[in-house]
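Some notes on the structure that comes next.
Excluded from the complex is one protein chain; the other protein chains are retained at their positions.
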Amino acid sequence: MELPILLVLPLFGALLLAVFGAWRRAGEINVAVSLATFVASALLTLRVIRSGPFTALGEQFFVDPFNVFLVALTAFVSFTTALFSRPYMRIEAEHGRVNARRLRLYHAMYQSFVFTMLLALCTNNLGILWVAMEGATLATVLLVSLYRTPASLEAAWKYFILCGVGIAQALFGTILLYLAAEKALGAGGVQALLWTHLDQVKSQLEPTVLGLAFVFLLVGYGTKAGLAPVHNWLPDAHAEGPTPISAVLSGLLLNVALYAIVRSKVLVEGALHNSLAGHLLMGFGLVSVVVGAFSLWRQKDIKRLFAYSSIEHMGLAAFAFGLGGPVANFAALLHMTVHSLTKSSIFFAAGHAAQKAGSQWIDQISGLLLRSPRLGWGLMLGSLAILGMPPFGVFASEFLILTTAMKQSPWATPILLSALGMAFAAIFLRVQGMVFGDSRLPRLPHPPALLPVFVHLALVLLLGLYIPPPLAEWYRLAARFIG
Amino acid sequence: MNAANLLAQIVVVALAVAAAPLFMAWVGQCRAWLANRRGPGLLQPYRVLRKLFHKDAVLATRASSLFRIAPYVQFGAMACAAAIIPLLGTDLPFATAADAIALVGLFAVARVFLALAAMDIGTAFGSLGARREMLVGFLAEPALLMVFFTASLIAHGTALPAMATAITGHPLAIYPSLAFAAVAFLMVLLAENARIPVDNPATHLELTMIHEAMVLEYSARHLALIEWSAALKLFNYCAIGFALFLPWGLPDRVGSGMLAALPVVALKFAAAGAGLALLETVSAKMRIFRAPEFLATAFLLAVLGLLVRLLLGS
Amino acid sequence: MTHLPWSAQFIHLAAAVLLLLSFAMLTQRRILSLLDLFATQGAVLAASTAIVAYSSGRAELYYSAALTFALKVLLLPYILHRLLRRLNVRWEAEPLLNVPTTLLVGLLLVIFAFALAQPISQLATTLTRSTLGIAIAVVMLSLLMMITRRKAVSQVVGFLALENGLFFAATSATYGMPMVVELGIALDVLVGVLILGVFFFQIREQFDSLDLRHLEALKEE
Partner (left out) sequence: MLAVPPLWLAIGAAGLLRPRSLRLSALWLFPLGAAAAFVLAAASLAELAEPAQSLVLPLGLPDLPFHLRLDPLARFFLFLLGAAAGGVSLFAAGYFRKGEGTAPGLLCLQYHVFLAGMAMVLLADDAYLFMVAWEVMALSSFFLVTTQHRIAAIRSAGFLYLLLAHLGAISILLCFGVLQGGGWQFTFDAMRQAHLATPWSSVAFGLAVLGFGAKAGLVPVHVWLPEAHPAAPSPVSALMSGVMLKTAVYGLLRVSLDLLPQPQWWWGLALLGLGLFGALFGVIFAAVQTDMKRLLAYSSIENLGIIFGGLGLVLLFAASGHPLMAALALSATLYHCLNHAFFKSLLFLATGAVLHATGERSLGKLGGLIHRMPWVAWLALIGTLAIAGLPPLNGFVSEWLLLQAFLFTPQLPQPFVNMLVPLGAAALVLSAALAAYVMVKFYGVIFLGQPREPALARAHDCGRLERIGLSWLAAGCIALGLLPVPMLALLDAVVRQLLGTGLGTLAPWWRLAPVAVERASYSPPLFLLVGGAVTLGAAWLVHRLYHGRVRRAAAWDCGFPLQNARMQDTAEGFGQPIRQIFEPYFRMQRELPAPDDPRPAYRVTVEDRFWGALYLPAAAAAQATARLVGKLQQGRIAVYLLYSFVTLLALLVFVL
């Protein structure tokens, strides 16, 4: 019963906020709905942990450890982001950057986005997965252009077109998958797109077609996951949209897109009996890591900076999934978790910092530690965490990924490590300039919401030092599901 | 370590301390003769010391206690060195307390204290002298160590008695490496004891002086101790030279043999003093910035000696 | 060819027309004509879907055909027409690639698409499987069109044509996707077009033009 509630809640929230979104208390409604969603996801998680994977609603929905962990993560991050967005959007309104209508749009679309994410994660139907992914684009594209500045319009346009084209390629991939599945599962069957059924017959699927399908799916969903060289929409959209949206794009959307790729990879690997899919994923991952790391060097905009960092980290996770095997999959799942926690907390801090400075330009922000120490520490620690500094959890996952890579494909490790070093130099130099030094930044009209920042960072810190056995068991189960 | 040994040790040190000004005077006398002068006589240093000890010490107002300690430390270090060097025998008890490296360290202690004392007053001369002294020191010290190392490769140890007996204890052989080392040692000796061509003990010309610039502020008993320890240092260096390159005639146990060795040692000193005077007479003082080249040459010669030793095994 | 049933022959004809229309769209510079071509493409698509439905006896494909007709022949062209009239856009600016080169590249893409379709269509069990190559070619030509156009509207038309190609691929290779997916896709396309409409106004409001040259400011310098 948790599953329908989980899905209906954000949908209901979206409708509610479409009406009351401009209300004075809309932010609180948003938080309340998100909290309810999170509670539902927690219940769902408990159920999966207790009784294992299950399908629901005529096999249309399927929950296993792999996606339920992402469901919980998604619900959690969307809840904390809602917490953050309440004062943030209020300050934005005060600064005159959004009016009541746009605020309503914002709230309604926020919940719709959460709905599409959860739908994409829970559905058993690869077609619906595709529909939900496209829906996620549609829900967020107007949010990216929320400020109606030339730059935000341009970013939204690129986001829309590039992701639209990308996702169209994924649709073709899905069609090819369907074509192959029909052969195995019988023509015209509704089950032919159900992942659970496909998974059972994956070794009978036609390899050539599946190889081609995987290329389409990889390029298609890879566009959404921000893998280089089809990542170009990502920095623009992250930089120009409101910060809560940057946080959820980076923290959730990229994860879900990667999830879609991994689901397809499982089928393709089963059919191909070779590691073509893994190698392709590793290649994309490696290119993304390198492109992301080097692009960081020339950034002047704080949100663009961390957007490139997301490309880098998605590349790392993709690389790990490509490596395959229990350790690498475990590491990739851990990496997805800690990345989305850390990156969203960074965006929270960076958003407030930019609000303070009245600009996203890095050289306009300085001395955060003097003027608002908590914000400064949040940004500093978050950045260090994302740079893979122990004892934060990102290090744990990077350690696992790198050590596995050393074992399985040693040639890739120097590339990865030097890219990580490059990223460190680029990001840390800029963050240090913003956090340290003297400051003339003004005070904010409302106290910033820093609780989510520190909650996220505390979780990431915990994961770096201690992964609770249930969580570890859960990751392990999920890793086994991915194979 | 029995009482006789201890007594012998004390006697040797006392002898060295007492004889050092005499040797200084002997070198001065030889130089005077070579310059066709009569010279002040061999007792002149003792007269100077006595006069200085009787005077009231005049200290600069800004002098700290470091300034007052330094002469005693220097004197103590030199006397200690005299106890280590096998002057009259190779079996004196204190020899095991320190080896050649410790000896070099001892000289360094004296140098560092004197340089610090020179800087203590805060005059231009003092710091200038300190700087030049340390410049000479940092080049001379490694060179001296390399000389010791060459000898230690022959002796299989850095203990000074071992070095002294290494040559005498074996059948007579020619050590080309020791020739290099000897030349290097001579150069170090000249530099370390403020002799021509590196420094001129007889001049107070500020452009060139090293040692005298440092001790400019000292007077009375402090100056006396410094002068005495300078003499002792020269004496010690010569004794080291004898132990390394001319160790013949040293008894290997405490006893009457030491008395017999006394004339031999005196003869060596007389010859060395004359040679030193001759060397100083025929050479000219260098510019101060040639000094590093001079000492670098010494260092290189010593290293060459070491390598020759390793290459030829001789 | 002679022993093919007439329905298959019709479908082949429709496929050929679709390919031809794609080439026409690639070269068409008047935007209103482009819209007409798009509507025609939609009509051919709907017709071919209906024929497939008839020949294979699958009822849900009729719904698919009807949906296509309603959406791609009536609704979308109507919306776009209205937008164009209100935005007052008529001509495409000079394309990034000149027409002969575009056609040449298009030709190469068609060859590639046919090669690509070869192994897939051998697998398909449908009557229409041989048209899969054409579907892929339509997809690729639409992509090419998107790359070479400079006006936002023509890029969108390219995008919709891409969607058509995909739809054609789905029907030709598999007799269409499950209905629930079809509906979802249709909904997405519809919402997408509506949002695009909003966008056009926002863009014009900001830049006084729908030329994509204004949308090249965000870059690494």
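The chains carry the letters A, B and C, assigned in the order they are written, with residues numbered from 1 in each.
Methods note: contacts are C-beta pairs under 8 Å (C-beta built on N, C-alpha and C of every residue); 3 or more make two chains touch, one makes a residue touch a chain.
This structure is a prediction, so every number in the text was calculated from the model and none was measured.
Note that the undisplayed chain, when the full complex is considered, contacts A, B, C. Contact with the undisplayed chain is limited, among A:Val63, A:Leu121, A:Leu179 or A:Val219, to A:Val219. Touch with the chain omitted from the figure is made, among A:Gly27, A:Pro65 or A:Pro235, by A:Pro235. The chain not displayed touches chain C at residues 96, 112, 115-116, 119, 140, 143-144, 146-150, 155, 212, 215-221. Counting over the whole complex, chain B has residues 13, 53-54, 56-62, 64, 66, 72-73, 75-77, 79-80, 83, 94, 96-99, 101-102, 105-106, 108-109, 111-112, 115-116, 119-128, 130-132, 134-135, 137-139, 141-142, 145-146, 149, 152-153, 155-159, 161-162, 216-217, 221, 225, 289, 292, 299, 303, 306-307, 310-311 touching the chain that is not drawn.
Those residues of chain A that touch the chain absent from the view are 157-158, 161-162, 165-166, 169, 211-212, 214-216, 218-219, 223, 228-230, 232-233, 235, 276, 280, 290-291, 294-298, 327, 367, 369-370, 384, 387, 389-391, 395-396, 399-400, 402-404, 406-407, 410, 413-414, 417-418, 420-422, 424-426, 428-429, 432-433, 436-438, 464-467, 469, 472, 475-476.
By definition in this document, only the chains that are shown with their structure count from here on.
Chain contacts here follow an irregular pattern that is not a line, a ring, a star or a complete set.
Taking the mean of C-alpha positions as each chain's centre, the chain lying farthest from the centre of chain B is C.
The geometric centre of chain A is 78 Å away from that of chain B, both derived from CA atoms.
Between the CA-based centres of chain B and chain C the separation comes to 101 Å, rounded to the whole angstrom.
Interface residues of chain C, counted against chain A in their complex, comprise 58, 116, 119-120, 123-125, 136, 139, 143, 146, 152, 155, 159, 162-163, 166, 169-170, 173-175, 177-178, 180-181, 184-185, 187-188, 191-192, 195-196, 198-199, 202-203, 205-207, 214-218, 220-221. Taken in their complex, chain A has these residues touching chain C: 125, 127-128, 130-131, 134-135, 138, 141-142, 145, 148-151, 153-158, 160-161, 164-165, 168, 171-172, 174-176, 178-180, 182-183, 187-188, 190, 192-193, 206, 208-209, 212, 235-236, 239-240, 295, 298.
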